[in-house]
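A single protein chain has been omitted from the complex, and every remaining protein chain is retained in its original position.
The chains carry the letters A and B, assigned in the order they are written, with residues numbered from 1 in each.
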Amino acid sequence: MSLSLGWFAPLLVAPLAPYSGEASDAAVAAPLVAPAAAAPAASPATSPAGIGGAPRWGTAAEPAPRLAIVVSKVMTVAENDAVVDNAVILVKDGRIEKVGRQSEVAIPEGYQVIDGKGLWAVPGFVDCHDHVGGGLSDLNDGVYLSNPGLDSLHTIDPENENVRNALAGGVTTVLVIPGSGNNMSGFGTIIKTWGRSIDDVVVRSPGSLKIAQSGNPERYWYGIGRSFMNWNTRDTLLRAKKYHSAWKAFEEGRGAKPEYSPYFHGFRGLIDKKFPVTVHTQIYQVVAETIQMLHDELGLWTVLDHSEFDACELGAETAKRDMFVIVGPRSIHYDRRDRRIAGLCAEWLRTGNGKQKLGVNTDAPVLPQENLPLQATYAVRFGLPRERGLPALSRVPAQALGIFDRVGSLEAGKDADIALWTGDPVDPSSACLFTVVNGRIAYDSKTMGRRY
Amino acid sequence: MVLSSLLAASLLAATTALGDSAAVRGGTILQPDGTRIEKGIVVIEDGKVTAVGGPETPIPAAATVLEADGKVVFPGMILAHTQVGLDIPNENMPIAPFVNVYDSIEPNSAEYEECLRTGITTVHAIQGNNTVIGGLSRIIRPQGDMVEYMTVRPDYALKISITPRNGFNRMTQLAELRRAFADLKAHVDAVAERRYEEEQKKKEEKVLVLPDEAAKQGLAHVTIDDLDARWRTLWRASKGEIPLFVHCDRAMDVSNGIAWLREAKLLEKAVFVVGTEAHKAAGALKQAGRPVILSGALVHKETDPLTGKESEVFVPKVFADAGLPFVLQPNGFAFNADGLLWYQAARCVREGVARDVALKSVTQWAADAIGMGDTLGSIAPGKWGNVAILSGDPLDQATVVEKLLLEGRLAYDRATDRRLKELATGQELAAPSAEAAPTAAPAAPAAPAAPATEPPAAPPAGGGSGSGK
Partner (left out) sequence: MRTLTRKLSVALLLALAAGPVPVAFAARTTAPDAGDRYVAIRCGKLITGTGEEKSDVTLLIKNGKVELIGEKVELPFPCEVIDASKMVVMPGHVHAHSRLSLLDYQRQGMRADVKVADEFLPGPGAFDAALAAGFTTLQLVAPGASGIPGRCMVVRTADVGDGYVIDDEGAIKANLVNVAQDRRMLSEAIGGAKREIEKVEKARAEFEAKKKAAEEQKKKEEEAKKQQGQAPQGGAPGAPSGGPPNAPPNAPPNAPPSGPKAGDPPKPEEAKPEAKKEETFQPPPIAPQLQPFVDLVQKKPGSSLFVKLGGATTYLHWLEVAKEHEVAHVLYPEVSRAFNWPQAFSGVPGTDLHWVADKVGENKELVVLAPWLSYIQGSIDLVNVPAKFTAAGARVALTPPSDAADVLGAYRFQVAELVKNGMKRADAIAAMTKHAAEAAGVGAELGTLEPGKRANFIVLTADPFDAQASLERVVVEGKVAWTRAPKSRS
């Protein structure tokens, strides 16, 4: 966990002062979006009404503006962890067109310039474990231990206040999953945190299958043992697999058309590895079971969520299988064997999960959705090397969910999900001031008021 | 290696390979039958004992030698029926032949540490005394990061309880048991009938028979995959493919159990798990000729309803006097006196049971009860190298396990047992250095050293990685 000064240095000098350099009162009053005329090397473009003007939430119906975001530093959080100083990000049609140094990238005509001098641009963060994208009353049906056929898509509420708070914390993509009161509570949905309709926000549906193996389902009925819970989950998935192979055989002309099942049809994508199973799993026995049952036996694309308590001793096993481990909401574990407080991320790393596969989650509303970056702060506070903090918030969860081709880093061609921060988001004194989702300004602390 | 010992805060990962071969030299080799070899040598190669003898026994040049001068070398003890290390075992779903203790084993349980610390090298994990049909068990080593590394025999036995579960009576219990088998038969018949029809469809000349006949003829075509997952284990059990651990708390349950087993033609597959009162059925059990595992409570107390006179019976003595082999298990686990397996055996000697009988009841007979009598239970060529190096006689109060070999690998060493450091030194130990730890290489999982009689569960599949797209 060496902390290279090279990494740290920009943080030390990163100004916490207003980015515009003006007096703070003026800074609050002045919209972040600079008058187009003032933009360097750019001619004024039509300034869409509302943006940078009235404090209101944009709508997807409005055409995506072309933006030139000028910042002091871009943390691309790409695979090569590239950092671009004095950079400009060009955004067009909701996607990132280009990321480069201001000296090298000319801002074309018609681009609205966002003056983020002094700020850092980082990718919008990705939360793999969220319950607030929909109505909280829709969390869980809780009828059976496993409930195939339920889908959180139908609970998505883009106008949700929690989602707006997420924007204020620089969180732009969340996996909305049903609750963990039973073993299998339905499919999750990956959404953006900005948009007006369900169609606007959905990135992928189903985003994942939610399975909960520990913590809450034990309370089902009058208490149910591990062996039955796991048998039941396995049995459901085996039925789904059987269903899928029957359909596959039919589609490949090898068999009769099977009867459609509303319960199992959704599983076809899971078994084809089009989306993962995200598992609420914690404590050693249960995570070991997750690995051996869902990953080894059933061959599913398995992502560990929660990953808490002594489960962090299984790092060698997850590394062997190249699995993603997403940690949270607990950040620490009191290790009775060694009598110390162990940072969970650091422990996973120590025991072998060292292949850049560690992410963090909030389990919002357990932790407020906008506090996702603080999860990385905590992980670093308790021993995760600092350079892994930002990836744990963006790249790793995006990769874990298989959406890294769209989100999780600032690279040309990706969704323009960009957050401007006063400094390193892993530093708790940094704040998010400006958030772009799908190339649209979704949060501007100047015009909308600073939420957080 | 300092780093690895720091990392091995968990004893589960602490197995140290001694190389392909190991030898224990200079100790008194004590066998369960009471025979001793002074200054003996045990040679273990590839996890199996290859030689046992006096000081003249040749030691292979490559072998790692463990000196045991003044120590006692004793076979690893066996928990033949236990819930040690299970996380929320199923004790409430009554008809659960399909569940598997595999899904409940907690490899990180400190109870497995305690097994090693007290000289136990083999654990038969089984649940379901409080059910009717309690699911499949597994024989494991008490060490390993994942269940598959721990596994000695997967899906070994099925638990059946003749004693009524809490809140039910014996009539219900037996009725539910019979009904489960009847339901199984109905299911298999239905599948067989369907299979018969399927087979008929393939033929040019179709023969129509009555359903009963179709089921009978179709049975030959039924494979286990045709059955509903819930019935597969019970089907195998009904055909006598799986040992049955039959829980009979009282003597009357023994009678009921034997009757039912005869009826189901499964007596030959039975192992009886009995309570203290069942000593009254020692004769019937002897006649049945199947292994008997005693409950942890060894004393049966009874009050004469007429005279109010209390009487106590030391149960193992009854079985010993009847010439019936029995297996001991601890009462609870660890910390209590009778939570320790060796102590249970020592109690037997105290109460007049012959010493060799007491020793066998925690080793050889326990191995027999779990069908591994040829593999475990004593130190003999061909058997597995599960050997404890003790500071003294196994039944002596002051004796401690100094080292434990699990299939020829050093699985426990008292000298490095962190849990006992404060007791040994009077100094609380500081936690391992947090700085040193992350740089250490991950401990390799304790892969089985010896060729298991049955291979462990399939190795992790390479596919299904979550690398995204």
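One rule holds for everything that comes next: contacts are C-beta pairs under 8 Å (C-beta built on N, C-alpha and C of every residue); 3 or more make two chains touch, one makes a residue touch a chain.
Predicted model only: the values in this text are computed from it and were never measured.
Counted over the whole complex, the shown chains touched by the missing one are A, B. Interface note for the absent chain: among B:E197, B:E241 or B:D321, the touching residue is B:D321. Shown as candidates are B:K39, B:R170, B:K286 or B:K421; the residue that touches the absent chain is B:K421. Only one residue in the set B:Y343, B:W365, B:W384 or B:Y412 touches the chain that does not appear here, and it is B:Y343. Contact between subunit A and the absent chain runs through residues 282-285, 309-310, 334, 336-337, 339.
Contact between subunit B and the unshown chain involves residues 87, 106, 108-111, 113-114, 299, 311-314, 317-318, 321, 332-338, 343, 346-347, 349-352, 395-398, 400, 418-424, 426, 428-429.
By definition in this document, only the chains that are shown with their structure count from here on.
Contacts from subunit B toward subunit A in the complex involve residues 9-10, 86-93, 96, 98-110, 127, 135, 145-148, 229-230, 418, 431-432, 434, 437-438, 440, 442-445, 457-458, 460-461, 463-469. Touching subunit B in their complex are the following residues of subunit A: 1, 218, 222-231, 234-235, 238, 273, 276, 283-286, 288-289, 291-293, 295-303, 310, 313-317, 319-324, 335, 337-340, 346, 349-352, 383, 398-405.
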